[in-house]
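Note that one protein chain is taken out, while the other chains of the complex remain in position.
Every chain is named by a letter (A, B and C) in the order it is written, and numbering of its residues begins at 1.
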């Protein structure tokens, strides 16, 4: 149907403007990241490359950047899952524990299975990892919808339980995983040696899938709806329970993917893996603009949030700050980042308001 | 004004019924605790007292009970503060860090002040402890109301920052506190030696004060109001910001009191004190029926919640279960406790509803 | 068959009741509460195995059932340790074996346990100002010095180094760091570029090493105050043994390839199994058999390098570690 005359004609303009608004919310984080990166590059010294002898910047070099991407990958991958849960109005504190359990089970399954061909090893490992994380997510989801207890409590309970299970089955041993897995996750893909692009690529893939899920699919829309107003969603005929179940499963699986990458990259898994990650992950999601009240958030922003946290941590190393201050800096930076992000987008919204209010004037009916 | 005839005559009935409902919510927890205690007493073996030689039950003896009360004191004292924050619709993750910082600062102040009379020592220590925790609470509160960021993030940030500060100033040393403090907190008050009633008394005192604050004072009513509907509270002319500020200060001070008791009882303070306590504290509040959505909770129930957690932990010991299963058991028990509590009160509510519906019917219109 | 002095209790006939009392003729069980720092740290699990092995062997020899009551908290928390000491006393355990997370918080609890008739021994991490009767272990500062001295030796007394320090809030690790720094000060050529903390998991530790190595590309040597990063495989491939040398505390099975490859030419193993084994024997000697025992049973670090790698691997296997690579056992 064509746009009729009258009021709706300048709709694309509004859409463009509000689209920019949305995109620029992420732009804000991107700009913060770029400024931070530029400052670090300027402040960091340089050193001669051990192999080529060429002078390289201590921050802006392929190794450091890829290292940061790898560091961020666990937070970012789980952050996408956490964002989806948070948009639905829930919270998942158990991701760190799922990360540990999935890694440990995978390592134990592969140890028990004994030597196999590399492809079989990878597939079995991936299957074990994702299977465990799916079951854990399902458990969370079923309890959240079935027991009518706040997800904070459910996932706090499963966080303790799942880590306890990981601990009991692994006896706290660090279990090595077969090198076939490491070969895949540390594949150079034609880059220089000791540059590992795979964790970065997995992160990007997960972010894109999460983003498409949220923005383009019916399920994604439903996640926003139940996070915004669960009762109205029920009155609109949405399967609220199904959607909730879905988000916890997604969050669980995101922890499973992160566990696979982590265990394969570092070559081992143990029951204490991922301790405390839940808070970093939620922080990444919220720095990325997800609202803990539900109904608001973006997968791409979660990735940017994770990158920001990792960059701040890296800054302490790069600037050779006293590491004793790490916690103080990270805590402060977390608050500042969220405030900057919020006030930035608020400012933008106000400017746009002023601009479009004048622009709108003539078209009032 | 006297109750007029007709509709309002059955008012006392309704009040009595709803009063019972409230009280019996706690009754539910009390019953669970009593059953658990009885089961433990029956299942625990006995041993001869080393001093008197009399046979004593491994669970039901003064030492174990007082010990449990002491174990519960930190969670319960902070749990009262957490409950107040949670009722207001907020959350405070920084209590564990405040606990550490207040303890460390107190120990350092007393070390710097050098030897003094016991009363001066106690007063100075208490002043330092409460002063620091008040400042921390104020910081949380000011940021929550000033920055418009979700308290989860604010207090996550300050949790990292404050512990970082505790670490930097103490250099991770464990700092002894003067024995004057220990003498007070471990005073026997006429009981047998090695029975320490003071932490229990402090806990009871804090709970009573918290309870009176919530139930009897205007401020307490306002805390319930803004947790129930912040917009409506604002429309009614409440100083919402002032109330919010107040609850974070209270939560901070409750951590300070717990820190004083803890540092004095154990005789030293270090920056790792209270690690992870925030989750136990929130769990105690929620097991005690506080709703993370705000508007609901009770100080007495927080105490009972803390006792329940400690009793479950004690059960593992008393029944000589494998300690390795501790996390699994606590995680599972947390979920079960909340579910039992909720379904118990829901059942009760439904019965009451059914009863009063029939009673109400005639008076409609 | 009832033991105990002052038998003024009328109801003391429960058949399964544990009985205590020094002179007990019919004594059937002897319970030792073992409280290590944290149950997620594998070194303490190996200590538990040692304790249980000692308990078994005593049981076989004497007919008394010796039980190890494992009361280690899930996370390091000295207050919880103090609570568990009291719990052990309240539950009637016969002795307590403790590795203190924070010595000063445990003095009171230990002294009280002793006052209430339960002897306490410490291992790994002492509480010297308390009334514990004996301590089995080394000295954290000395351990730090030893690691740094070895690193200096490996690097010829000069070079730029980093210290990997574990959880920044752990007092015993801070002591090792202090020892390492003091020792490094003796070598004018050794320059410490940084002290790096991390969450105590293998993956986080390894990631921290990589981060630091990127930020400080000229680090040539590492003193690991705990073996965390070596419980992964990643440094095997990501660090070049020709450019970086590591000396680390701990020598668990997953660390052996690092010695083999030369990246970590020397590891200082704590005989963690003996934490339990030696301590339980000592407790038995002192508490049950009333023998005199020294107040400090010295634990020496075992220097593991290529020369004794196989021997050490076998030792680990004997101590009950299941995943020792057979490669090191067969030679």
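Criterion: a residue touches a chain if its C-beta (ideal position, glycine included) is under 8 Å from a C-beta of that chain, and two chains touch if they have at least 3 such contacts.
Heads up, the rule we're going with is that contacts and distances are computed from a predicted model.
Within the choices "NADH-quinone oxidoreductase subunit K", "Cytochrome c oxidase subunit 4", "Dihydroorotate dehydrogenase" or "ABC transporter related protein", the name that UniProt assigns to the complex's undisplayed chain is "ABC transporter related protein". Interface note: of B:32, B:77 or B:225, the residue touching the hidden chain in the full complex is B:225.
Although one chain is not displayed, its contacts with chain A can still be listed: residues 1, 3-4, 8, 11, 14-15, 18, 216-219, 221-222, 224-225, 228-229, 231-239, 295-296, 349-350, 352-354, 356-357, 360-361, 364-365.
Seen from chain B, the chain kept out of the figure touches residues 1, 4, 6-8, 11, 14-15, 18, 216-219, 221-222, 224-225, 227-229, 231-239, 295-296, 353-354, 357-358, 360-361, 364-365.
Note that in this section only the chains that are shown with their structure count from here on.
Centre-to-centre separation between chain A and chain C, using Cα means, comes to 37 Å. Spacing of chain A relative to chain B, judged by their CA centroids, is 33 angstrom. With touch defined as above, residues shared between interfaces to two or more other chains in chain A number as follows: 167, 324, 326. In chain C, the residues touching two or more other chains are 39, 168.
Of all the residues in chain B, the ones that touch chain C in their complex are 44-48, 50-56, 58, 61, 63-64, 67, 70-71, 74, 163, 167, 171-176, 182, 186, 193-194, 262, 265-268, 270-273, 275-276, 314, 317-318, 320, 322-324, 326-327.
Across the interface of their complex, chain A is touched by residues 39-42, 45, 168, 193-197, 199-204, 206-207, 210-212, 214-218, 231-234, 236-238, 243, 252, 254, 321-323 of chain C. Remark: chain A residues 143, 147-150, 152-154, 156-165, 167-168, 279, 282-283, 286, 291-293, 324-332, 334-335, 338-339, 342 touch chain B in the complex.
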